[in-house]
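As you look at this complex, bear in mind that one protein chain is not there, while each of the others sits in place.
Just so it is clear, A and B label the chains in written order, and each chain counts residues from 1 on its own.
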Amino acid sequence: MRINPRHTQKGAVIILGGATILVLLILAFIIIFILEKGLPVVNLQFLSSKPRDLGRAGGIFPTIIGTIILPVVALLIATPLGVFTSVYLSEYTKETTLTKVIRFGTDCLAGIPSIIFGLFGYIFFVITLQMGWSILAGSLTLAVMVLPTIIRTSEEAIRAVPKVYREVSFSLGASGWQTVKKVILPNALPGIVTGVMLSIGRSIGETAAVIFTAGSSLRIPTTAFDSVRTMAVHFYILAREGISQENAYGTAATLIIAVLIINLTAYWLMNRFIARRG
Amino acid sequence: MKLVGEKGVRRILMTVAFSAISALLLITLFIINEGLPFIFRYGLKDFLLSSDWNPAAGKFGIFPMITASLWVTFGAMITGAPLGVAVAIFLSEYAPRPMMKVVKPTIELLAAIPSVVYGFIGVMVLAPFIRSYFGGPGLSLLAGSIILGIMILPTVISISIDSIMAVPRSYREGSLALGATTWQTIHMITIKASKSGIIASIILGLGRAVGETMAVIMVAGNSVNIPHSALDSVRTLTANIALEMSYATGMHRQALFATGVVLFVGIIILNSIASVALRKRTSKR
Partner (left out) sequence: MSTKFNIHNFNFYFNGSPVLKDLNLDVTSNEILGVIGPAGSGKTTFLRSLNRMNELEAGIRTEGEILMDGQNIYDPEVDVAGLRKRVGMVFAMPVPLPMSIYENVVYGPRLSGISSKSRLDELVEKSLKEAFIWDEVRDRLKLSGLRLSGGQQQRLCLARVLAMKPEVILLDEPCSGLDPISTAKIEDALTVLKKEYTIILVTNNTKQAARVADKTAFFLMGEMIEVGLTRQIFTAPAKKETHDYITGRFG
């Protein structure tokens, strides 16, 4: 029996369109569910006061500090390392077996579960190097976790810069580094920024690698060797140990809003950047 | 203005690249060094194929966790992959361009939502639903599979769209010009041409599912057993590491690192398949 192609065509549109709507509904549900239950809890008081009674009462101020400081330190370490490594690999080396092995290695490390980085950070930074549960150990762990992603995305962005731009720059008497600085990096910037933004998002939401390396202290840190608790970790502890569902929702709502703002900013920045270069 | 010459720059860049790469190498070696000796001492077969996990008694068989990880990942593939590919096809072939330009980044937002939030939704919404309609404890293999299936959607959709868009227009136009409908063109031409990219997207998504920890801990129940039904509570390899790491010492800790090595090898295999598939895509272009 032959089905009329026009019917299958119609069926396909319905099924595929339905799948798209379903996925968007799931996304909307997750965000609305958390915001609806969480936003009533969130107010200035909640954001700016310390938690009391293990988080059962009070706000989440110290965890906001933790959520900002860990990714910032991690990215300050990982971004220059990652970008310069990708510059070296793509501009200063010839394509050899070694560079291919390095690329494959970073690809694999980019896909390694964060818990393995947590395990490594815990044994190496926290215990072997005696950093203890601390901002330093947590940031270093996050830095090595996002490093492969930054190397990968930067290298892709650099390779996407047309080869003729390099030729023109060299023909005008530029040195290798001048070409990198004036032509390659500015043109690869949107891609590099995307990689960095992705990494920030991943660090902010990360729990497994952070809880075992930065600990979960609720005090406001004063030195790099103090333990901190991020919002994601706070949320996990509140929800899993059943301490306070209300505050768990509030923390989750704050976390989601933060992540949305970062993503939208990144998206906006990139569009503006691309439009300006047009 | 010239602080360092061209040779100096090259040397600095080389040093940076060298240290970044050796840091990554160090991690790899560190994990292997902590885990591999244990595997040799305990015996690869006993470690991988024994179901007896009792650290207090010195028993370290991770077969139940391997089974659980495989099942949860398989479940994520069943739920996430068809949905993701369907969305990718719809957005790249049927949806008007402006719609895709809005919807694609919106779906990519799914990737930015912290995994603990997914876990929480699983606990609050999905597990009670499963408990009341299908029975069992609710926190189960099924709940884990569905949550992970949702979590891999952005990876599958995003990379699939990229590979579908990479199919040359002329292929499509050639087919449409012969009187094929859009759907005939899609399933006879477009999907065939972007097959390896779509497969790569699914494999990379699976890599994410295998490695996910916190969401799985929250929704899968964490009992060490070989599941007999989708409603059983299970503990994955990653959950096993996270749950026991903070108090593990000696042999036990090494066993957790060895679990990490097993995960590592699994991810490398998945990545190798994906990169072969992706290379096929680029060479065809």
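We adopt the following convention: a residue touches a chain if its C-beta (ideal position, glycine included) is under 8 Å from a C-beta of that chain, and two chains touch if they have at least 3 such contacts.
Here the structure is a predicted model, which means the values were calculated and not measured.
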Touch list for the missing chain, restricted to displayed chains, reads A
Contacting the left-out chain: of A:K37, A:K182 or A:R240, that is A:K182
Touch with the missing chain holds, among A:A174, A:A224 or A:I243, for A:A174
In the full complex, chain A touches the hidden chain through residues 94, 162, 164-175, 178, 182-183, 186-187, 277-278
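Assume only the chains that are shown with their structure count from here on.
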Within their complex, chain A touches chain B through residues 5-6, 8-9, 12-13, 15-17, 19-20, 22-24, 26-27, 30-31, 33-34, 80-82, 84-85, 87-89, 92, 102, 104-109, 111-120, 122-124, 144, 147-148, 151, 175-177, 201, 204-208, 212, 232, 235-236, 239-240, 248, 252, 255-256, 259-260, 262-263, 267
Listed in rising order, chain B residues that touch chain A in their complex are 6, 9-10, 12-14, 16-17, 19-21, 23-25, 27-28, 30-31, 34, 82-84, 86-87, 89-91, 94-95, 103, 105-121, 123-125, 150, 153, 157, 180-184, 186, 204, 207-208, 210-214, 217-218, 238, 241-242, 245-246, 253, 256-257, 260, 263-264, 267-268, 270-272, 275
